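The structure under discussion is supplied below as structure tokens; questions concerning it will follow.
Apart from one protein chain that is not included, each protein chain of the complex appears where it belongs.
And now, subunit A:
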Amino acid sequence: MLSSSDKSVVELNWAEVGDGFKQLLPISMFVVVFGVAFGLAAAQTGLDNSASLLMSALVFAGASQFGALDLWGAQVPVVPLIVTVFAINARHLLMGATLYPWLRELPAAKRYGVMMVISDANWAMSMQAFNSGKPGIGLILGGGLALWAAWVLGSWLGVYFGSEIQDPVSLGLDMVMGCFLLAMVIGGQKNLRMLVIWGVAAVSSLLAHRYLPENSHVVVGALAGGVLGAVWMEKKK
């Protein structure tokens, strides 16, 4: 894997960006629904309509936006806000690190430019593409734009029409992202070494979820799996 010397998979061209946009459209439909849930929750928390939309447009990270709503009041405490947003979004750091072997082939402006729209779904799709030697930059940028547009559109709908939507949990819509990410895991490399690494990641995540501060579990589990992978290396081909 990591055939990063193969430069053809890390070019940024508009046809690929359009293709990435289309590939992420189905999952974006569900992101619209999450956006509606956020817009509705934000309106109920007392945010201005313009503030809710601005937050979705500029932050574009759903879980952390819901987290911020928990802290919202007449006064918003700054340090807990920063800690909460950082902790929930810390997985982006790992996504950036995992994409680096391919992104380093791009000039710095493009490298950081495409990362501005990185999110769970486009990251998972692009990693899968890169790992099987296919182009992935278009998936990051095009897919990210699709997800961003869906998130903002959903937030707008939620702010203005949210109260008309029925309970998304009873429709199973809260499981879309979880099922999507699980499908990405299972679609990846499967062998005994990987299964053990995933097991360690799962157990560490659960222990952190139980005993460590909130939102630390993703980073703890991912690092535990990564460290095991670095110690127990595959034989070089």
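The definition used in the following text is that a contact is a pair of C-beta atoms (placed from the backbone, for glycine too) under 8 Å apart; a residue touches a chain by one contact, two chains touch by 3 or more; residues count from 1.
The rule we apply is simple: contacts and distances are computed from a predicted model.
S.K.: Among "Branched-chain amino acid transporter", "Biotinylated protein TB7.3", "Acetoin utilization protein AcuC" or "Transport permease protein", go ahead and choose the protein name stored in UniProt for the chain not displayed.
M.R.: The correct option from "Branched-chain amino acid transporter", "Biotinylated protein TB7.3", "Acetoin utilization protein AcuC" or "Transport permease protein" is "Branched-chain amino acid transporter", the UniProt name of the unshown chain.
S.K.: With the missing chain put back, which residues of subunit A would touch it? List them for me.
M.R.: That gives, for subunit A, the contact residues 1-2, 4, 26-27, 47-48, 51, 54-55, 58-61, 64-65, 68, 72-79, 81-82, 85-86, 89-101, 103-104, 111-112, 115-116, 118, 120, 124, 127, 131, 169-176, 178-189, 194, 197-198, 200-206, 209, 217-230, 233-234, 236.
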